[in-house]
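Complex shown without one protein chain; remaining protein chains in place.
Going in written order, the chains are labelled A and B, and every chain counts its residues from 1.
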Amino acid sequence: MGIFEKRSKPLFLFSSVQNKKIVTCKSCKKKVKKMSAENKPIREIVTPGQVIATDPGLIAGRGAIKEDNGQITSVFVGLKEIRGKYVNVVPLNGLYNPQIGDKVIGRVIAKTPVKFLLDINAKFLGILKPSDAFKRPHQNRGYPKSMGTYRLPRENDMDKLKMGDQIICKILSGSRTEEPALTSLGQELGLITEGLVIAISPTKIPRVIGKKGSMIALLKNLLHCKIFVAQNGRIWIHGRNPENERLLIEVIYKIEREAHTTGLTDRVKAYILKEKKIRGIK
Amino acid sequence: MMDINEVVSNLEKNYILKLLKQGKRIDGRGLFEYRDVKIKTGFIPKAEGSADVFLGDTRVMCGVKYDIGTPFSDNPDKGVCTVMSEYLPIASPMFEPGRPDEVAIQLARVVDRGIRHTNCIDYKKLCIKEGEYVYILFVDCYMMDYFGNLTDASAIAAIAALLNTNLPGAKLNEEGVPEWDGTYSPLTIYEIPLSISFGKVGNVIFVDPNLSEEMVLDGSIAFAVDEKKQVTSIQKYGNATWSVEEILDTSKKAIEIADELRAKLNLRQHVPQPK
Partner (left out) sequence: MPILVPEPHDEICFREDGKRLDGRAVDELRPFSCEVGVIKNAQGSALVRHGGNLIYAAIYGPREVHPRHLARPDKGILRVYYRMATFSVHERKSPAPNRRENEISKVIREALEPVLFLEAYPDSQIEIYIEVIAADGGTRCASTTAASLALADAGIPMKSMVVGVAAGKAQGRVLLDLGDKEDKVGQADIPCVVVMKDKSISLLQFDGEMSLEEMKTGFEYVLKGAEIIYQKQLEALREKYNKITREAEIEDSAVGNLPQNEQKSINESQNAQDSLQNTSQIDEQMKVQNEKQEINNDHKAEPSPLMENSSAINESQKEVEKGEVEEKSKDEKSSEENIIKSSEQSANSTDDSPKQGENQSSQEEQQLNTENDSPSGDDQE
């Protein structure tokens, strides 16, 4: 699952976009506006044990179970959605379930002689081995290949990360019963050295990203800041000044709070404009 | 909500430090700005007095119960007031169930000293029979939600609960054993002590640290201030060292802030009507 398909898709490249800047931006803006303005049906909030479907043709999807009598019941407090044959319940609160390939922000909370243990807001700690955390200098440099692989000493690797350091990682492997293995090698990954990491409920993360990234784009545009939304409910932010960051944090909490409502993008936009005016933030 | 973990994030620490050096706080307050305080009293029917205090998002509940016991031999004509605290595990993922640890005991003792050394309660009125029967007041502070500065919140909760207390009156019967005389009356409280805590990071001092600040600060100091504008007790926590000037300056600030807070809270409104 995961990584192969993701790689096979054309990777977005920064340079290629700059060429079609003006043409695309107009159409995009329209699309964004249209999306947020369209009236979404208000989805019903269901509760654990509630019968959400009795039609025998339907299949219990995520967050739902099928009873012996054919009724489908919810296991969460969440929003019911029927997609094709599947009845799903999207939980409104919950813990983060690690998925292979997810990008998460972890915090080093323990070290052993050979690995770092990272709190990734899941029920298990993530394991980051130095070999997955630091790029090796080129091996064999200056030696003929026949001399075999020359391994550089790595004893100081464990000192490169301190307790309490926050790292953007990707989940390499793991299962329900196994601690997830992480890597911090790769694009966008690595140690965070500036800004701030805030935490929200992981179930609200899709809303902070918004449909096709609309919310994140809105925040970046209006508040001139850098944001990285990790799947485990942590968000790295770095703004121009503390006032901007402060407003951004408040807005993110507002999105978290109102994640189940409709018309969120418009409301957030209006809120940011209003607050910027009040606080005199450019 | 910041991530709560025993291991402090270096990023957060640097960020808070950077802001403090500019005279700013992570929640937008000024260095010497106190969070909002909300108080609800008298909501526990079986407690003699009760208070539910919100200091920002920090929440402390306090209940007063009494017992009749023998006085200490050095104060045979005085009642006893004991403050205890419980760090309930519901309040934070960092708190664990079990006996109160040294942090909880320290907090209880700091609040206790604040009340004791201001002479706020008329202990002599708590004596039923000298040397034999006195009221023993138990002030139990329960931490309900931990978002920093439990000391100040507990001090407010404790004094509000004591003010809210309606104690049954006692008389001695023929056998010389105390008996209910059918009345209830509030405690006689002369002074309202308040605790004001300051945090210190580097050489920046600020009042009322919130949770994320409390996680990263080097040390803090709590002053109990009475209504006569006197500092009655000080407790220094943490590893930071304080110069004499800093302590004196901070004391002055504590007195100012306590005065302001006392006027704003108007704690005497929570005194119950005698029955």
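Quick note on the criterion: a residue touches a chain if its C-beta (ideal position, glycine included) is under 8 Å from a C-beta of that chain, and two chains touch if they have at least 3 such contacts.
All values reported here derive from a predicted model rather than from experimental measurement.
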item	value
Touch list for subunit A against the chain that is not drawn	1-7, 9-10, 12, 14, 16-18, 20-22, 24-25, 27-29, 31-32, 40, 45, 47-50, 59-66, 73, 75-79, 81, 83-84, 86, 88, 90-95, 97-101, 103, 123-125, 132, 135, 168, 170-178, 180-181, 183, 185-194, 203, 206-207, 209-214, 216-217, 220-222, 224, 226-230, 236, 238, 257-261, 263-264, 266-267, 270-271, 273
Residues of subunit B (touch criterion as defined above) contacting the omitted chain	1, 4, 43-47, 50, 57, 59, 61, 63-69, 84, 86, 88-93, 97, 99-100, 133, 138, 140, 142, 144-147, 168, 170, 178-180
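The criterion applied here is as follows: only the chains that are shown with their structure count from here on.
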item	value
Computed distance of Cα centres, subunit B from subunit A, in Å	41
Subunit B-facing residues of subunit A, complex	107-110, 119, 121, 162-166, 192-200, 234, 242, 246
Sites on subunit B touched by subunit A in the complex	1-3, 5-13, 15, 19, 22, 24, 28
